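In this view, the complex is presented without one of its protein chains, the others remaining in place.
As written, the chains take the letters A and B, and residue 1 is the first residue of each chain.
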Amino acid sequence: MIEMMTANYAAAHGARLAKVDVVAVYPITPQTSISEKCAEMVEKGEMDAKFMMMESEHSAMSALIGASYVGARTFTATSSHGLALMHEMLMWAVGARRPIVMPVAARTIGGPWNIWGEHQDVITERDVGWMQIFCENNQEVLDTVLMAYRVAEDPEVMLPVMVIEDGFILSHTVDSVDVPDQEAVDRYLPPFRPEHPVSIERPMRHGGVVMPDWWTEFRHRIYLSQEVARTKLLEAEEAFQKEFGRSYGGMMEMYRCDDAEAVLVVAGSAAGTAKEVADKFREEGKKVGVAKLRVFRPFPAQEVYQLGKKVRTVGVFDRSYTFGDGGAMFNEVRSALHGQRNAMKNYVGGLGGRDVTVKNIEWIFEDLLKIAASSKVDRMVEWVALKDGTGRW
Amino acid sequence: MTMIDDPVNKHYKFTIPQEELMTPGHSACPGCGEPLALRYLLKALGPRTIINLPAGCAAIIPGVWPRYSLKVPLVDHAFECTAAVSSGIRAALDKKGVEDVTVVGWAGDGGTVDIGLQALSGAVDRNTDFLYVMYDNEAYMNTGIQCSGATPCGAWTTTTPGGKHIQQRKGKKPIMEMMIANGIVYGGTVSVAYPEDFIRTIRRAKSIPGPKFIHAYSPCPSGWRMDPRKAIEVSRLAVRTGVFPLYEFQEGRYRFTKEIKKRKPVEEYLRLQGRFKHLTPAGVAEVQALVDREYEELEAKVEAGGR
Partner (left out) sequence: MYRTLKDLPSEPVAEQNTEDIITGTWRSIRPVVNEDKCIRCYMCWKYCPDMSIIVRKEGDYPTVDLDHCKGCGICSNECPRNAIKMQREVL
């Protein structure tokens, strides 16, 4: 049924439809309305979950790890500082193999304070082992929550998933969302049956000390599960398409990339803007494409590599800056294109809630087409719409 | 040979349950109080128990993967979130309709009064139905004897090597009072020197729904610089000198679970432990005054409760 709602509410509905057992939350802008909606639905009896108001995000993630061990399907949401505070427990959740699904309304991390959207908080967590999926619109958020549970709880995966929505841009913007029926979701999502739940009949220790002689092997198992997750994500999406009639192009959606002269790799809501601009450029005969980076962890190295074979000029948009030699996504794409002679450029923009506008993307595409024509990259990193007084933007 | 006040049982009976829910071969130091405390806890609660514990001696003692010395399920987690994980376990058990399993958060003193305080306060505030047991060896022992919020004034630790002189703290954090103010439904102190009382208190706590806080005295021969064979003797003296009184709190009333008619001088307790050997007679007198004051306050609270 089509309803008008924000991505936050869409995420909450996703949790309701997934029949989560335990929700543990702590407020932080801009994800707070996810927990508010869950509280409302639990109160009204629409959602049959144990709802816990915790004393910090660290405690929220800890409580879910405990609950998940007993066999509960678990849900929380956070942003920014909350995600940073949870960092230790994010790593624990991976090592403990807990299939927790968590929407993150991506936001800056201070100081100084800034409550608006960018990807810094989630990019900072790319090393912990959580799967990370960036969503372009509110519908995708709801759908991804459902797909996430299916993949996370697969016995060959058993890893947690972050469903990323741009702070304020998606979290607080109302859009039309087709909310699936409960029966359809019940067909799509089997109940959670962990292999080694906490059990009185078979008492075990879950997560005790592993010495140097076996630690590597346990980590390798996590690595193998991340690799298997690639296939599982595609299968989950295929099954989703069959049940609900929607899909999102797999790990990376290649939008008009086949015969493109230049492609922009971009994640999140900015991908939607980029697709609109790409359409406009195509009408004018300019051959551009958009590679929407949907699944960031596990990183779609194969898809990027194949893209690089087809298209020589690749721009990467980073909605964060992590102070390496270029931004995080730029570096990962560049690394996956290793060995091929692509002309690459990094565009850093949309930080701190600054909109990524149609004009910005038009500038970027023009820039990329210039690079495609001349095979020369003027500078490796471009800060989009930087107020540097040079009149460049 | 020690002086004991438990009547010597000449009828060849076990005064505590016989079944062991722990196997030997664990990694505790010789004479450690923690495995004894855990042993009594498990005897009191039985197999329908889930324990969760943070970093600390208790995380190392049950062995390393693939070995595990307890016969109940155990969940490991990071240092500061003991009570939060207990909350989560309880929520999941509630959701699954499992009612007869006790959830125990088992943390050390540092993991409770310092880094674990936020989570503990939250879990109590949420009226979580669980038993939180703080095994108190009065310092961060697992990392090598550093001062914690529960280290008494005057004790040597690696971060208070001068004892009283270096410490800037007010002394041992009054965690039981803090928890009572927070809203626990039952509070009890237990000591490994009094196993029958230990088990009775744990079972009483188990019977009351809601958040319960147990403060367990756990001697550490390694960290307290003492002869391991005196571990139980020193625990008994802690009670008999009034340093660690055995009492319980329920519904606004305090009650001694072990009445001490005439307290022994605190010097008998201090002299068994190397961590206090630098105390001058003036220092010992200060400790005695402190113990007197706190014990008398407790007596007043017990009186005020009345019956």
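In this section, a contact is a pair of C-beta atoms (placed from the backbone, for glycine too) under 8 Å apart; a residue touches a chain by one contact, two chains touch by 3 or more.
Quantities reported herein were computed from a predicted structural model and do not represent experimental measurements.
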Residue of B:16, B:185 or B:208 in touch with the missing chain, whole complex considered:
B:16
For a quick check of understanding: of B:66, B:162 or B:183, which residue touches the chain that isn't displayed?
B:66
Contacting the left-out chain in the complete assembly, out of B:231, B:246 or B:302:
B:231
Residue list for chain B contacting the dropped chain reads 1-2, 4, 8-10, 12-16, 20, 22-28, 30-36, 39, 62-69, 192, 195, 221, 227-233
Sites on chain A contacted by the missing partner chain, in the whole complex:
95-97, 155, 158, 195-196, 202-208, 210, 214, 217-218, 220-221
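Note that in this section only the chains that are shown with their structure count from here on.
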Chain B to chain A touching residues, read off their complex:
47-50, 52, 59-60, 62-65, 68, 70-78, 80-81, 84-89, 91-96, 101, 118-119, 121-122, 125-126
Mind listing the chain A positions that touch chain B in their complex?
21-22, 24, 49-50, 52-56, 58-60, 62-72, 74, 88-89, 92, 198-200, 203-211, 214
